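Reading through the structure tokens given below for one structure.
The complex appears here without one of its protein chains, the remainder shown in place.
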Amino acid sequence: MRPSESFPKVKYLYGPVATIFASTKTGSWRILRPVIQQEKCTRCGTCAKHCPLDVIEVDRGNKEKEVVIDFEYCKGCGICANVCPRKCIEMVPERGVK
Amino acid sequence: MIQLKLYGLGGQGVVTAGKLLATAVAIYENKYAQTVPAYGHERRGAPVYADVILGEEPILVKSFVYKPDYVMVFDLAVLEKGVDVTEGAHANTCFVVNAHQLNPEFPFINKFGSVYYVDATKIALEVLGIDIPNSAMLGAFAATGVVSIDAVCAALEETFKGKAGERNVEAARRCYEAVRKFS
Amino acid sequence: MDGNAAAAEAMRLARVQVISAYPITPQSPIAEKLADFVAEGSLKAKYVRVESEHTAMSVAIGAQLTGVRACTATSSVGLALMHEVLGVASGCRLPIVMAVVNRSLASPWSLWCDHQDSMAERDSGWLQFYAEDPQEVLDYLLIAYRVAEDPRVLLPAMVCMDGFFVSHTPAVVLVPEQETVDSFLPPYNPANLYLDPDDPMFVNDLTPPSDYTEMRYQHKVAFEEAFKVITEVQEEFFRLFRRRYSFIETYKCDDADVVLVTLGSMSGTAKYVVNELRAKGYKVGVLKIVVFRPFPADQIRNALKHVPVIGVMDRSAGLGAEGGPVWIEVSRALSGLEPMPKVAGFVGGLGGRDLAPHVIEKAFRNLIDIKEGKIEMRQGSKWIDVREDAMKIREVKVNV
Partner (left out) sequence: MYEMMTQAKGLVSHGISTCHGCGLELAVRHILSVLGPRTIIVIPPGCAALFSGFGKETAVKIAGIQGNLENTAAIAAGIRAGLEMKGIEDVTVLALAGDGATVDIGLQALSGVFERGDRILYVCYDNEAYMNTGIQASGSTPLMAWTTTTPGKKPVWRKDMLKIAAAHRIPYVASASVGYIDDLRKKIAKAKEAKGPAYIHLQTPCPTGWGFDPSRTIELARLAVQTRSWPLVEIVDGRVEITVKVDKPRPVSEYLSMQRRFAHLTQEEIDLIQQNVNKDYQELERMKT
């Protein structure tokens, strides 16, 4: 028997518990913004693999598809720029960039 | 309410004797019994004691014994170790002592009630092959009439089981026969 | 069967599934016996041989959260070591049931009985029962499981027994049939917090000030609910097992003008002394507190409202307080009564010192003297059995 089958549902839980899966909009923390030179990028995926927030979308090997970063969450730490083997990500000041 | 104090040395089964006696009375005579063991850091050879209370009615008291009606001495060596086995004894207190013979100098002679003695060590060695006189001493105690020898033997059989039970019963019965009243 | 054996037997009857216990005198026989039950197959449980009491309680918490009945047992400094995690068990509302064999706290080191260990945990959010003898140990443990697991309560419970005086004192114990126990105590069915990959939640995360008070309030309400639930469960226990229990037990209190309030094994001795004193014409009685958490203030007030002089025997020192903890709570429960009874406190039986009949009698004599106007009642708890040379027991040679 799976434990959940034995658990009756109750409307209110007592004691400390989190039941909502949520996130903090960490994009507002950003001072520097990663800008990708899409033409130079080989879509190797190194940046996505090392992004602490997992917010870089790369279709590996597919040059047709642009690399996309979710700026709602990107903190602008710059790890992606640092690990990029071809150095095609640049960190630019957040303000003044659209 | 009958109160008992058992004195002996660590390793002689004093605490076990208290439990056996309580079992004999409570289970096999349908009366009430209680033993509060006094545990401590004591190890083999150190003086130990156990307190037993027996009664016709439920025993309310949950404490040690201060005025024993019966005192069992498993080993007279406790006297040399500074234990006063007569503490709290009164005019009718009966002593049951493991001794080959009694010395009139012993503190329990002629000052209280009656004194019974038996060489329980010798019997234990002969029957059990070990110097643990507790079963034998319980047999001797049955001679006082407080508990029947049959109840003691039943408790011994239950506790030790099988061959060991039989031998302990034999030690108890031999002691029961051999015990003498000092006069 | 002694108190320890009765505790192990109760846990087997409750079909506990995870046992995490660490040996400590005088609790060790419980840990040993449960290990035996598991080894011989008479109890289907996982025995986790932990390396400390802190871990014992932590394992119980983890296990209970998966939806099984967990149990442990401890004593003295072991209970103190658990202190931090006792709050986790109760705060997470996990109905873990634990046997506590009362033993003094260090220092001084002592192997023997008093109530300072469990009294130190009286505000840890656990239910507390105090047993007078091995039968009560077994019965209260079964009752504790039912109460603790009731969805209206969801609190962990300690069943406390006096070290040696109950834990190691054999007495005849009626062991109920497994079938009857099964009908009294159905399988554990966690309805509140749990850990289930198929139905995940995150338990015990950081809680902001905006919610903390409310969670404590829920906890407080659970204790209030426990009054109702304990009464119901005791009633059902009586129906099935024919032994009646209540929050308190009164002994010859009806016509008494002097009553001593007790806890645990001293209650029996106090009853014995009551009989002796009654034979001499004194109208005395005993009120034993069975459930200390939740504290049965109403029941105590009702039972004692007609009694002019009341004594409370604390088996803990209540250091720095006006008196012992039980005295403080009983005094509070009785305050406001008209006429206001005199409530005298006593401290005794510490570190294994026997609360012998003559000590209890001394307390009663003191109360009778107060009743008869021979002495004034002193505020705070009186140390009833302290040696006269208390301040001089360690004398060293000093060069003057």
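Going by the order they are written in, the chains are A, B and C; count residues from 1 in each one.
Here is the rule we use: contacts are C-beta pairs under 8 Å (C-beta built on N, C-alpha and C of every residue); 3 or more make two chains touch, one makes a residue touch a chain.
If you're wondering where the values come from, they're calculated on a predicted model, not measured in any experiment.
Remark: the absent chain touches shown chains A, C in the intact complex.
Residue in contact with the omitted chain (choice from C:D123, C:D211, C:E224 or C:D298): C:D211.
For chain C, the residues touching the absent chain in the complete assembly are 17-18, 20, 44-46, 48-52, 54-55, 58-68, 70, 84-85, 88, 195-197, 199-208, 210-211. Interface residues of chain A with the unshown chain, by the touch rule above, are 1-3, 18-27, 29, 49-55, 70, 72-73, 75-79, 81-83, 91.
Please note the rule applied: only the chains that are shown with their structure count from here on.
Centres computed as Cα averages put chain A at a distance of 80 Å from chain B.
A straight line joining the Cα centres of chain B and chain C is 34 Å long. Taking each chain's centre as the average of its CA atoms, chain A and chain C sit 54 Å apart.
The touching residues of chain C, when paired with chain B in their complex, are 25-26, 111, 132-133, 162, 164-166, 168-172, 265-269, 271-272, 275, 354-358. Of all the residues in chain B, the ones that touch chain C in their complex are 19, 22-23, 26-27, 32-41, 59-64, 66. Taken in their complex, chain A has these residues touching chain C: 2-4, 6-8, 10, 13-19.
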